[in-house]
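Okay, here's the structure, questions in a sec.
Excluded from the complex is one protein chain; the other protein chains are retained at their positions.
Chain lettering (A and B) follows the sequence in which the chains are written, and residue indices restart at 1 in each chain.
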Amino acid sequence: MRSRLEDFDVACPTSLDQALALLAAGAARPGSATPLAGATDLYVPFNAGHVAPTTFVSLHAVAEFKAPARWDGDVYTMGPLTTYADCRRDSRVARDLPLLVAAARELGALQIQNRGTWAGNIANASPAADGVPVLLAYDATLELTSPRGRRTLALTDYFTGYKTSLRAADELITAITVPMPRPAVGAPPVRVFFRKVGTRRLQAISKVVAAGVIERDAAGVVTTARLALGSVAPVTVRARAAEAALTGRPLDARAAEAAARAVMTDIAPIDDVRSTRDYRARMAAGLARAFAAPDPV
Amino acid sequence: MIGESPTRTDGAAKVTGRALYIDDVPFEGLLHGKTIRTTVPRGRLRGVRFLPGVPWDEFVVVTAADIPGRNVVVLIEHDQPYLAHDVVRHVAEPVVLIAHPDKGMVEKAATLVALDIDPLPAVFTIDDSVAAAAAGDAQHGEDNVFKRYHVARGDAPAALARADVVVEGTYETGAQEQLYIETQGVVAIASPARGVTVWGSMQCPYYVHKALGPVLGLPPERVRVIQTVTGGGFGGKEEYPNVIAGHAALLSWKAGGRPVKLVYDRLEDMWATTKRHPSRTTIRAGFTRDGDLTALHIAVDLDGGAYVTLTPVVLSRGTLHAGGAYACDDISIEARAVLTNAPPYGAFRGFGAPQTIFAIEMHMERAARVLGIDPLDLRRRNFLRPGDTLPTGQTLTEDPGLDAMLDEALAALGPRPVATPGGPWHGRGVATFFHGSGFTGSGEVKLASRAALEIAADGRIKVLAASTDIGQGTNTVFTQIVAERLGIPLADIEVVPPDTDIVPDSGPTVASRTSMVVGQLLDQAAQDLKLAVQAGGPPSSGPDFVSRAAAHVAAGKPRHYERQYEPPAGVSWDDATYTGDAYAAYAWSVHAVDVTIDRLTHQAEVADFVAVQEVGRVLHPILAAGQIEGGVAQGIGWALYEDVVLRDGAMVNHQLTNYILPTAADTVPIRTIFHERPYAYGPGGAKGIGELPMDGPAPAIGAAIADALGVLLPRIPFLPERILVAVDAAGGVKP
Partner (left out) sequence: MKLILKINGASRSVEAHPAKRLLDVLREECGLTGTKEGCGEGECGACTVLLDGRPVMSCLVPACQAQAAAITTIEGLAARDGALHPMQAAFAHEGGSQCGICTPGMILAAVAWTRDPDTADSVGEALAGNLCRCTGYTKIFAAVAAARDGGGT
C-alpha cells in the first residue's frame, strides 16, 4: 500500500442529502471529495499511491441506495450500488437484458463482480470500462443528482474525453435506466451482440470490446442499429458510421462488409502495453462484421 | 513409502493459514524499509536530495557511504554494488535505503528522495551493446561480453559444406517474470555487537550467508540466515535474496540493531528483480536429403542485463542443452552473454535450457518443412540412442526411450480434433527434449554438499539440510526417503527448518538437484544411522527402531550422521575444455499439445496437453505430477501470454493487470505420464524433475501453431498480435 492513510479522509454519509452535501462542500476544490462505491477501480491506483489526497465519500451506508435494482414495466433501473453480481443473479435481466449478464460475466473475476458497480464503472469514465458498451448498446439513461436538483441524460452523451464526462463535481449517478428492446410486430427477434477481446479468457482487461443491438422491421430491414466499442478511442464510443451503414437495409454479407469498413472511421486506436493499434483496428472491423453478420440459416 | 503420496508435511499449516511467511512473522520494534531506485538506465550519480515533507530526522537513511564492509553483492563476479555510488547501470538500481516505524510514512518519504544523475548513453540490445563496446564505450571488460563458451565436436563447418540441405533459422525468446505469488521479503537484525540474523523468503540460505559477511564486514560465524515459509521461487529467490537481505541488514546496522523489514510490493518486485534472460539463437543445420542430421552450428546470445549475477551459469546450461535430443557428430555451439542496461537477468526454472531448446525444437520443425518430411519422423530419425555422444563428448549408456515416449504421448492425445466450419483452427505439435539433473560438470563436486540426520532423545529422527521447501514438497520427500530407509513412520521424522546455525550446507535449492543429490545424501546418512542403531543386532523397524534409537542416544552413542557428496563412479568433467560428462543424469521428456486458434482474435489456446517423462523413480506421484503440471503451466504462460514489455531496459507492465498469467479459466488439466527407470545414484532411483517441464511447452505450442496455420513463428510469446501479423505476412493461413 503506497498511499499514506493519514493523507486521506473518509466520510460515510447515511442519507443522500448528506452525501450530496459532502460532495458539494468538496466541489469548490476539484478532487477534494471523491465518491466511493465498490472501490474495485479506485483502490487500484490508491494501492499504488497514484491517488491525490482526497476525502472519499463512501456511498455504502446511504439509506436511499440500499434498495435493489427494479423493473418498471420494460425498464430496468439500477442504483448507485448495483453490482455486476446483482445483475448476474437477476433471472429477468438474464432473459431480457442478456448483454448486461454477458458483460458482467467477463468483467473481472467473481471477487470484482461482487463489489464493482455499474455506476462506478461509468463514473470513472475509462475507455476500457467493460460495463459501459452494453449500456450504450441498450441506450441507457443516467440520472444525476446534486443539491441543485436532478437531471437525466443519455449515456451516449455523457462522456466528453479521456476519463472526463458531463458529471459535475457535486453530482452523483443516482440511477441507470435500461430499456428492454422489443421487436416490432412480425419482425425478427432483436439481435444482441457482445464480444470481448481480452488479454485472456476471464479476469482480463479489454483489448477491444463490442456490444450491439439491432432491431429490424417485419421485412428484415434494419430500423435501429446501436454498436458500442471500448478500448479503441479516448472514450467508449458509439460506432455511428457503422450503425448508419447498417440502417435501412437487410443484414447480408454486403451489409456486414459495409459495417466493417465504416467502423474504421468510428475509432482511433492506439498502441499500448496491452495491444497494438493495428490489431485493435482489425478486431474492431471483425467485431463489426460479426455484429452485422447475416442470420444463420 | 517411496512411490506413495502421503499428505505433504506442511499441508495442514498451509490450508489453514497457519503457515507463517516472512510478512506474517511478528517482530517487536520493527522498522519498515524501502529502497530508493534509479529511473534512468545509465548515468553518473551526482547527489541525493531529501525533499521536505516528512520528518527526515526520524528516518534511518543508508547510502553507499554507510556500508561497513565491501559494497559488492558476492556471487560469481564482484561487479554489482549493493548501493550505487558513482555509475548507475540500470533503471531500478538501488541507491538509497530508508526505514521508519510507520509504513505509510516510508511510502511518502520514498517519493521525496531526488537522485541527481547525469545520463550516459545506454544500450538495450545485444547488438547495440557489442557495437558500443567496439566503438570504445564498454561497460564490462573490453567487449561487454560477460561470458563465452565454445563447445565443439567433430568438424561442423566441413559437415555443413558437405550437407545435402542446410537449413538456417533464428529464434528469440522474451524475458519472463518468475511471479512467485509471495513477493521478495526479509527481516534483518544486525549490529556490531550481535552480528547479523536474517529471516526471509529464499531458496538458498547459504548463498545469503556467504553474501552478508563481506557487506557487513563480519566473519561467517557471526552471520545467521533462517528461511521462513517461502511462497514460491522458481529461481527468482535463488540469488536475489542476497540483495534484499543485504539491504535490510544495512538498515538494521545503521538503526543500531532494530529489526528492519523489507517486503517488496508487487510493483517493485516486478520492476526491479531478476527475470528470465531474453535470448536469440541462430542455428544452421545440415541434413542428408532423407533427413539425417549431419551438422549443427548454433550461436546462442543471452541478454545478461547490467550485472553478471548468475548469467555465466545460465549460459552454460543453455549451451549444454542447445543441441537438443538429437545425435549429431559434427556440432559447434558458440554462446555468449552480453551486458545491456537492463535490470540484471537471473535464475528462472530451466536456467537457459528453455531458451535453447525452444530454438532447436523450432528448427527441427522448420527443417522438416524444408525437407518435406513429417516433423515427427524427422525427430525419430535423429533421436539420441544408446552409444550416441553428446556435444561435450559424453556417451549415452542408457536408452532415453524417446520413441516410446513419443508414441505414448500421441496415443494419449488421441485422434486429431475435427475442425468445425467457422470454428477455430486446430494444430498439434510436440517437443522432445532432455534436461540435465543437478549442477553442471564439476559443479556438484565443488559444492561438496553435506546433509545430516540426528537422533533426538526420544528416538525420533531430525533431518538437517539447508535445502528449502519452496512449495515443491522437499520436506515431504526427504521424510519419505528417510522413513523408507529406516522403516519407521513419517510421523517419527522431522525436517528442521533451514537455519545456518543448525543445518549443514546441502547446497542451493536449484538445478533439479534437491531430491536426487541431497535426497541421496540423506539416504546414505540413514543407512549409516541404521547400521549404528542396529549395532550388528537383528534388523529393526517401526516403534522398535525408534525405541532402540532412543536407547542408543541414552547410552551416549553418536546421534549425528552426516554425509558429503561424492560423484558417481566414472563421471568426469574438464572445465578448461568444457568436455566430459556435463551432467551425471538426464531426465527425458516428450510434450504433445493440441492448440486452437480463434479465427477472429488469432488467440492461441491450449486445448489438451500431455507430458510424458522419464525422471527415474517417482518418489511421490502427487508431488511429482505437481512439478510437471506447474512447470508446463509456466511454459504455456511463457509461450502464449507473458510479455515483459521493456522501456529503457525496465519492465513497464510491472503489474498483474498488464502482465498476463493464465488463470484457471485458461487452463486445461495437464495430463502427466511417467516412465520410470530407476537411476542408480538417486535415492530410491530418482533423478531431477523440477526444471524439465519448463523446456517443452513453448516449442510444442510453436509447432502446433505452425501445424494449424502453416506459419512458423520464431519468437515467443506467441501473442495474437504477432500471429496475426505473421499470417498476414505469409499471405494467409495455409494449414
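One rule holds in what follows: contacts are C-beta pairs under 8 Å (C-beta built on N, C-alpha and C of every residue); 3 or more make two chains touch, one makes a residue touch a chain.
Treat the numbers as computed from the prediction; the structure is a model and nothing was measured.
Although it is not drawn here, the omitted chain touches the following shown chains in the complete assembly: A, B. Within the set B:G473, B:G616 or B:G649, the residue that contacts the chain not displayed is B:G473.
Listed residues B:E4, B:D24 or B:D544: the one in touch with the omitted chain is B:D24. Only one of A:H60, A:R240 or A:R277 touches the absent chain when the whole complex is considered: A:H60. The residue from B:A114, B:A411, B:A665 or B:A730 that touches the chain not shown here is B:A665. The chain not shown here touches chain B at positions 5, 7-8, 10-21, 23-24, 178-183, 229-234, 265-267, 470-473, 622-623, 625-626, 629-634, 655-657, 661, 663-667, 669-670, 672.
Residue-level contact of chain A with the missing chain is found at 1, 5-6, 8-10, 12, 36, 39-40, 43-44, 46-48, 56, 58, 60-61, 85, 88-89, 105, 108-112, 114-115, 201-203.
Rule of thumb we're sticking to: only the chains that are shown with their structure count from here on.
One inter-chain figure worth recording: chain A and chain B are separated by 43 Å, centre to centre, where each centre is the mean of the chain's CA atoms. Looking at the complex, you find that chain B touches chain A at residues 103-105, 107-108, 110-111, 265, 267, 600-601, 603, 605, 641, 645, 652-653, 655, 657-658, 660, 662-663, 665-666, 720-721, 724-725. Interface residues of chain A facing chain B in the complex, by the touch rule stated above, are 1-7, 44, 48-49, 109, 197, 199-205, 273-276, 278-279, 282-283, 286-287, 290.
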